[in-house]
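A single protein chain has been omitted; all remaining protein chains appear in their positions.
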Amino acid sequence: MTQYLLRRVLIAIPSLLGISVILFTVLALAPGDPFEELATNPAIPPEVRQNLRASLGLDDPIYLRYFAWLGSMLQGDWGYSFISRIPVDDLILQRLPTTVAVIGASQVLALCIALPVGVMAATRPYSLFDQVANTLAFVGFSLPTFFTGLLLILLFSIHLDWLPFVYSTKIDATGLAWWWAQLKQSIMPIAVLGLFQGAAWTRFVRSAVLDVVRLDHVTTARAKGLPESRVTLRHVVRNAMIPVVTLVALQMPAVFGGAIVTEQIFRVPGIGSLLITSILSNDTPVIMAVTFVFAALVIFFNLVADILYGWLDPRISYR
Amino acid sequence: MAAPAARKRVGPWGEAWRRFRKHRLAVVSAVVLAVLILGVLVGPLFWTLPIDEIDFSARLAGPSWAHPLGNDDLGQDLLARIMYGGRISLAVGFAAMAVAVTVGVAVGAIAGMAGGKLDAVLMWVTDLFLSLPQLPLLLLIIYLFRDSLKEVVGPEVGVFILIVTIIGLFNWMQVARLVRAQFFSLREKEFVEAARALGASRWRLVTRHILPNALGPVIVAATIDIAAAIIAESTLSFLGLGFPPDIPTWGRLLFDAKDNLDFAPHWAIFPGLAIFLTVVSINFLGDGLRDALDPRRVI
């Protein structure tokens, strides 16, 4: 086990390096220019644009820029944003708490919906509960988040005027009032993301539990006369967790990476919106930093999932 | 003694068909899906209003006899647009799902079965695809391939192939991870051991014993992928990669409608309903098929 872990961690390093090379190449080759708005502004002479490009090293060959980036990254220097001229790590740290709070909460919400509803639906397949849960789940993932987000805004902000729809990072209140305001402005983005994710996960949980319910060892457990709740929890759910763990592990990096569409709708200053504005303005240092951390998290949580598989099903061997 | 031949003999397929028919929702879904597909294929033959006839006097008009599903903000007939767009949306949805599921199952199955180095390499590729930022990559793909593909296979087919490939390639990772995890667990199960002991070949082991039991999450992922692909297509057309902006696909109709949601809800409701019905019917169809083909059925 320890040896397996060690090997996986060692593999992770060249994996990350490889990914970083590909990321950098894609970004360097992708069309776009950090100074697009300068291009349409007739007041700015072309020399200024060229000076700017040169001062940011944009005219160097790709491989030189990659090694420069890698060198400083290894020394813990994340570089400066082309656009804001402040250190990239400051920019990310500014947005991390909001992202983790909103996206994290939505993932928790999704799990809290998907696990109980999925299990209950699967233990009584084709009952009324199952039908209703399924239909809601289908609605949930057939509608894109840009749509449900707007629906919620129209209902709760404009029609009922209960919730604000512009997220503010600085609330002028303290104590309980602060928490209340924070809660009010977070409900809608969390709900939009959580329900979308929860809908899909519910279907997965239901399907996974259904698969296990039909297996022999469950029938055996039931035949032994164990109470139904115990059968469900001990024998069914645990065995059905493998796909769920896979999915959750797939989603975990998003807690760092943010959710672009939802952040845009509610103006949540998360890492998703940082990434998209950086991409649209070709702010390579920021894109590189965010995607690189994201890649590290993807690899890390893949590893965590692999270890959890072994814990859930001890027969899985590590080779 | 006379043979007790009172019961008609039923083959395995007949048995499956009998079970499928008993699954009422699945039958209804099959009908709904058939109607949807038929509607978008032959509907325009009967409903001959053009999709791009601009009529400012009917802007944002609600459903009427002349326009059963109402009009959009240029007064274009929504029924005609939804039927026309449905062809593209359904085709893109199914094809992209097929790409994603095929690649995902293949990668997941190979990684899950082989383990070791091959697994490590395949998982590296999966992680790579998961961590690539999609927007710059899309822009790069458009830039590299659009024109050359257009020249080879013509604009419509070229765009279609490109869209399907791209959506498929951005969506297979989840299936691969799911299948791989299922394989890890299933390959150690008793019935697989038994089959292995009986001398079943690796191929037979995978196709006959493990894969069918790993299909549950794959079916779910496939239906979710169809919905995702229909939506994703509309996003792509904003990047200039999808179909031209005047082609009304379902995702695009939904997106165009969103700002007028409170004033002209019909504009959004019908394409939304179309996507929903497609997803629901495919899902129940999948459930019905699985129940019909699985000998250890629950109901």
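Each chain carries a letter (A and B) given by its place in the written order, and its residues are counted from 1.
Note that contacts are C-beta pairs under 8 Å (C-beta built on N, C-alpha and C of every residue); 3 or more make two chains touch, one makes a residue touch a chain.
Note that in this section contacts and distances are computed from a predicted model.
Between the listed names "Peptide ABC transporter substrate-binding protein", "Cysteine desulfurase IscS", "1,2-phenylacetyl-CoA epoxidase subunit B" or "Electron transfer flavoprotein subunit beta", the UniProt record for the complex's undisplayed chain reads "Peptide ABC transporter substrate-binding protein". Touch, as defined at the top, links the missing chain to these shown chains in the whole complex: A, B. Summary of contacts with the chain left out: across A:A68, A:C112, A:V132 or A:V166, the touching residue is A:V166.
When the whole complex is considered, the residue among A:I265, A:L297 or A:I316 that touches the unshown chain is A:I265. Those residues of subunit B that touch the chain absent from the view are 52-54, 56, 59-60, 73-74, 139, 143, 147, 155, 237-240, 244-246, 256, 259-260, 263. Where subunit A meets the omitted chain, the residues involved are 31-33, 35-49, 51-52, 55, 81, 83-86, 91, 94-95, 153, 157-158, 161, 164-166, 168-170, 264-267, 269, 273-274, 277, 280-282.
Note that only the chains that are shown with their structure count from here on.
In whole angstrom, the spacing between the mean C-alpha positions of subunit A and subunit B is 23. Residue ranges on subunit B touching subunit A, taken from their complex, read 25, 115-116, 120, 123-124, 126-128, 130-133, 135-137, 139-140, 143, 173-174, 177-178, 181-182, 184-185, 188-190, 213, 216-217, 219-221, 223-224, 227-228, 231, 251, 254-255, 258, 261-262, 268, 272, 275-276, 278-280, 283, 294, 296-299. Of all the residues in subunit A, the ones that touch subunit B in their complex are 11, 15, 18-19, 22-23, 26-27, 29-32, 125-126, 134-135, 138-139, 141-144, 146-147, 150-151, 154, 158, 200, 203-204, 207-208, 210-211, 213-214, 216, 239, 242-243, 245-247, 249-250, 253, 275-276, 279-280, 287, 290-291, 294-295, 298-299, 302, 305, 309, 313, 315-317, 319.
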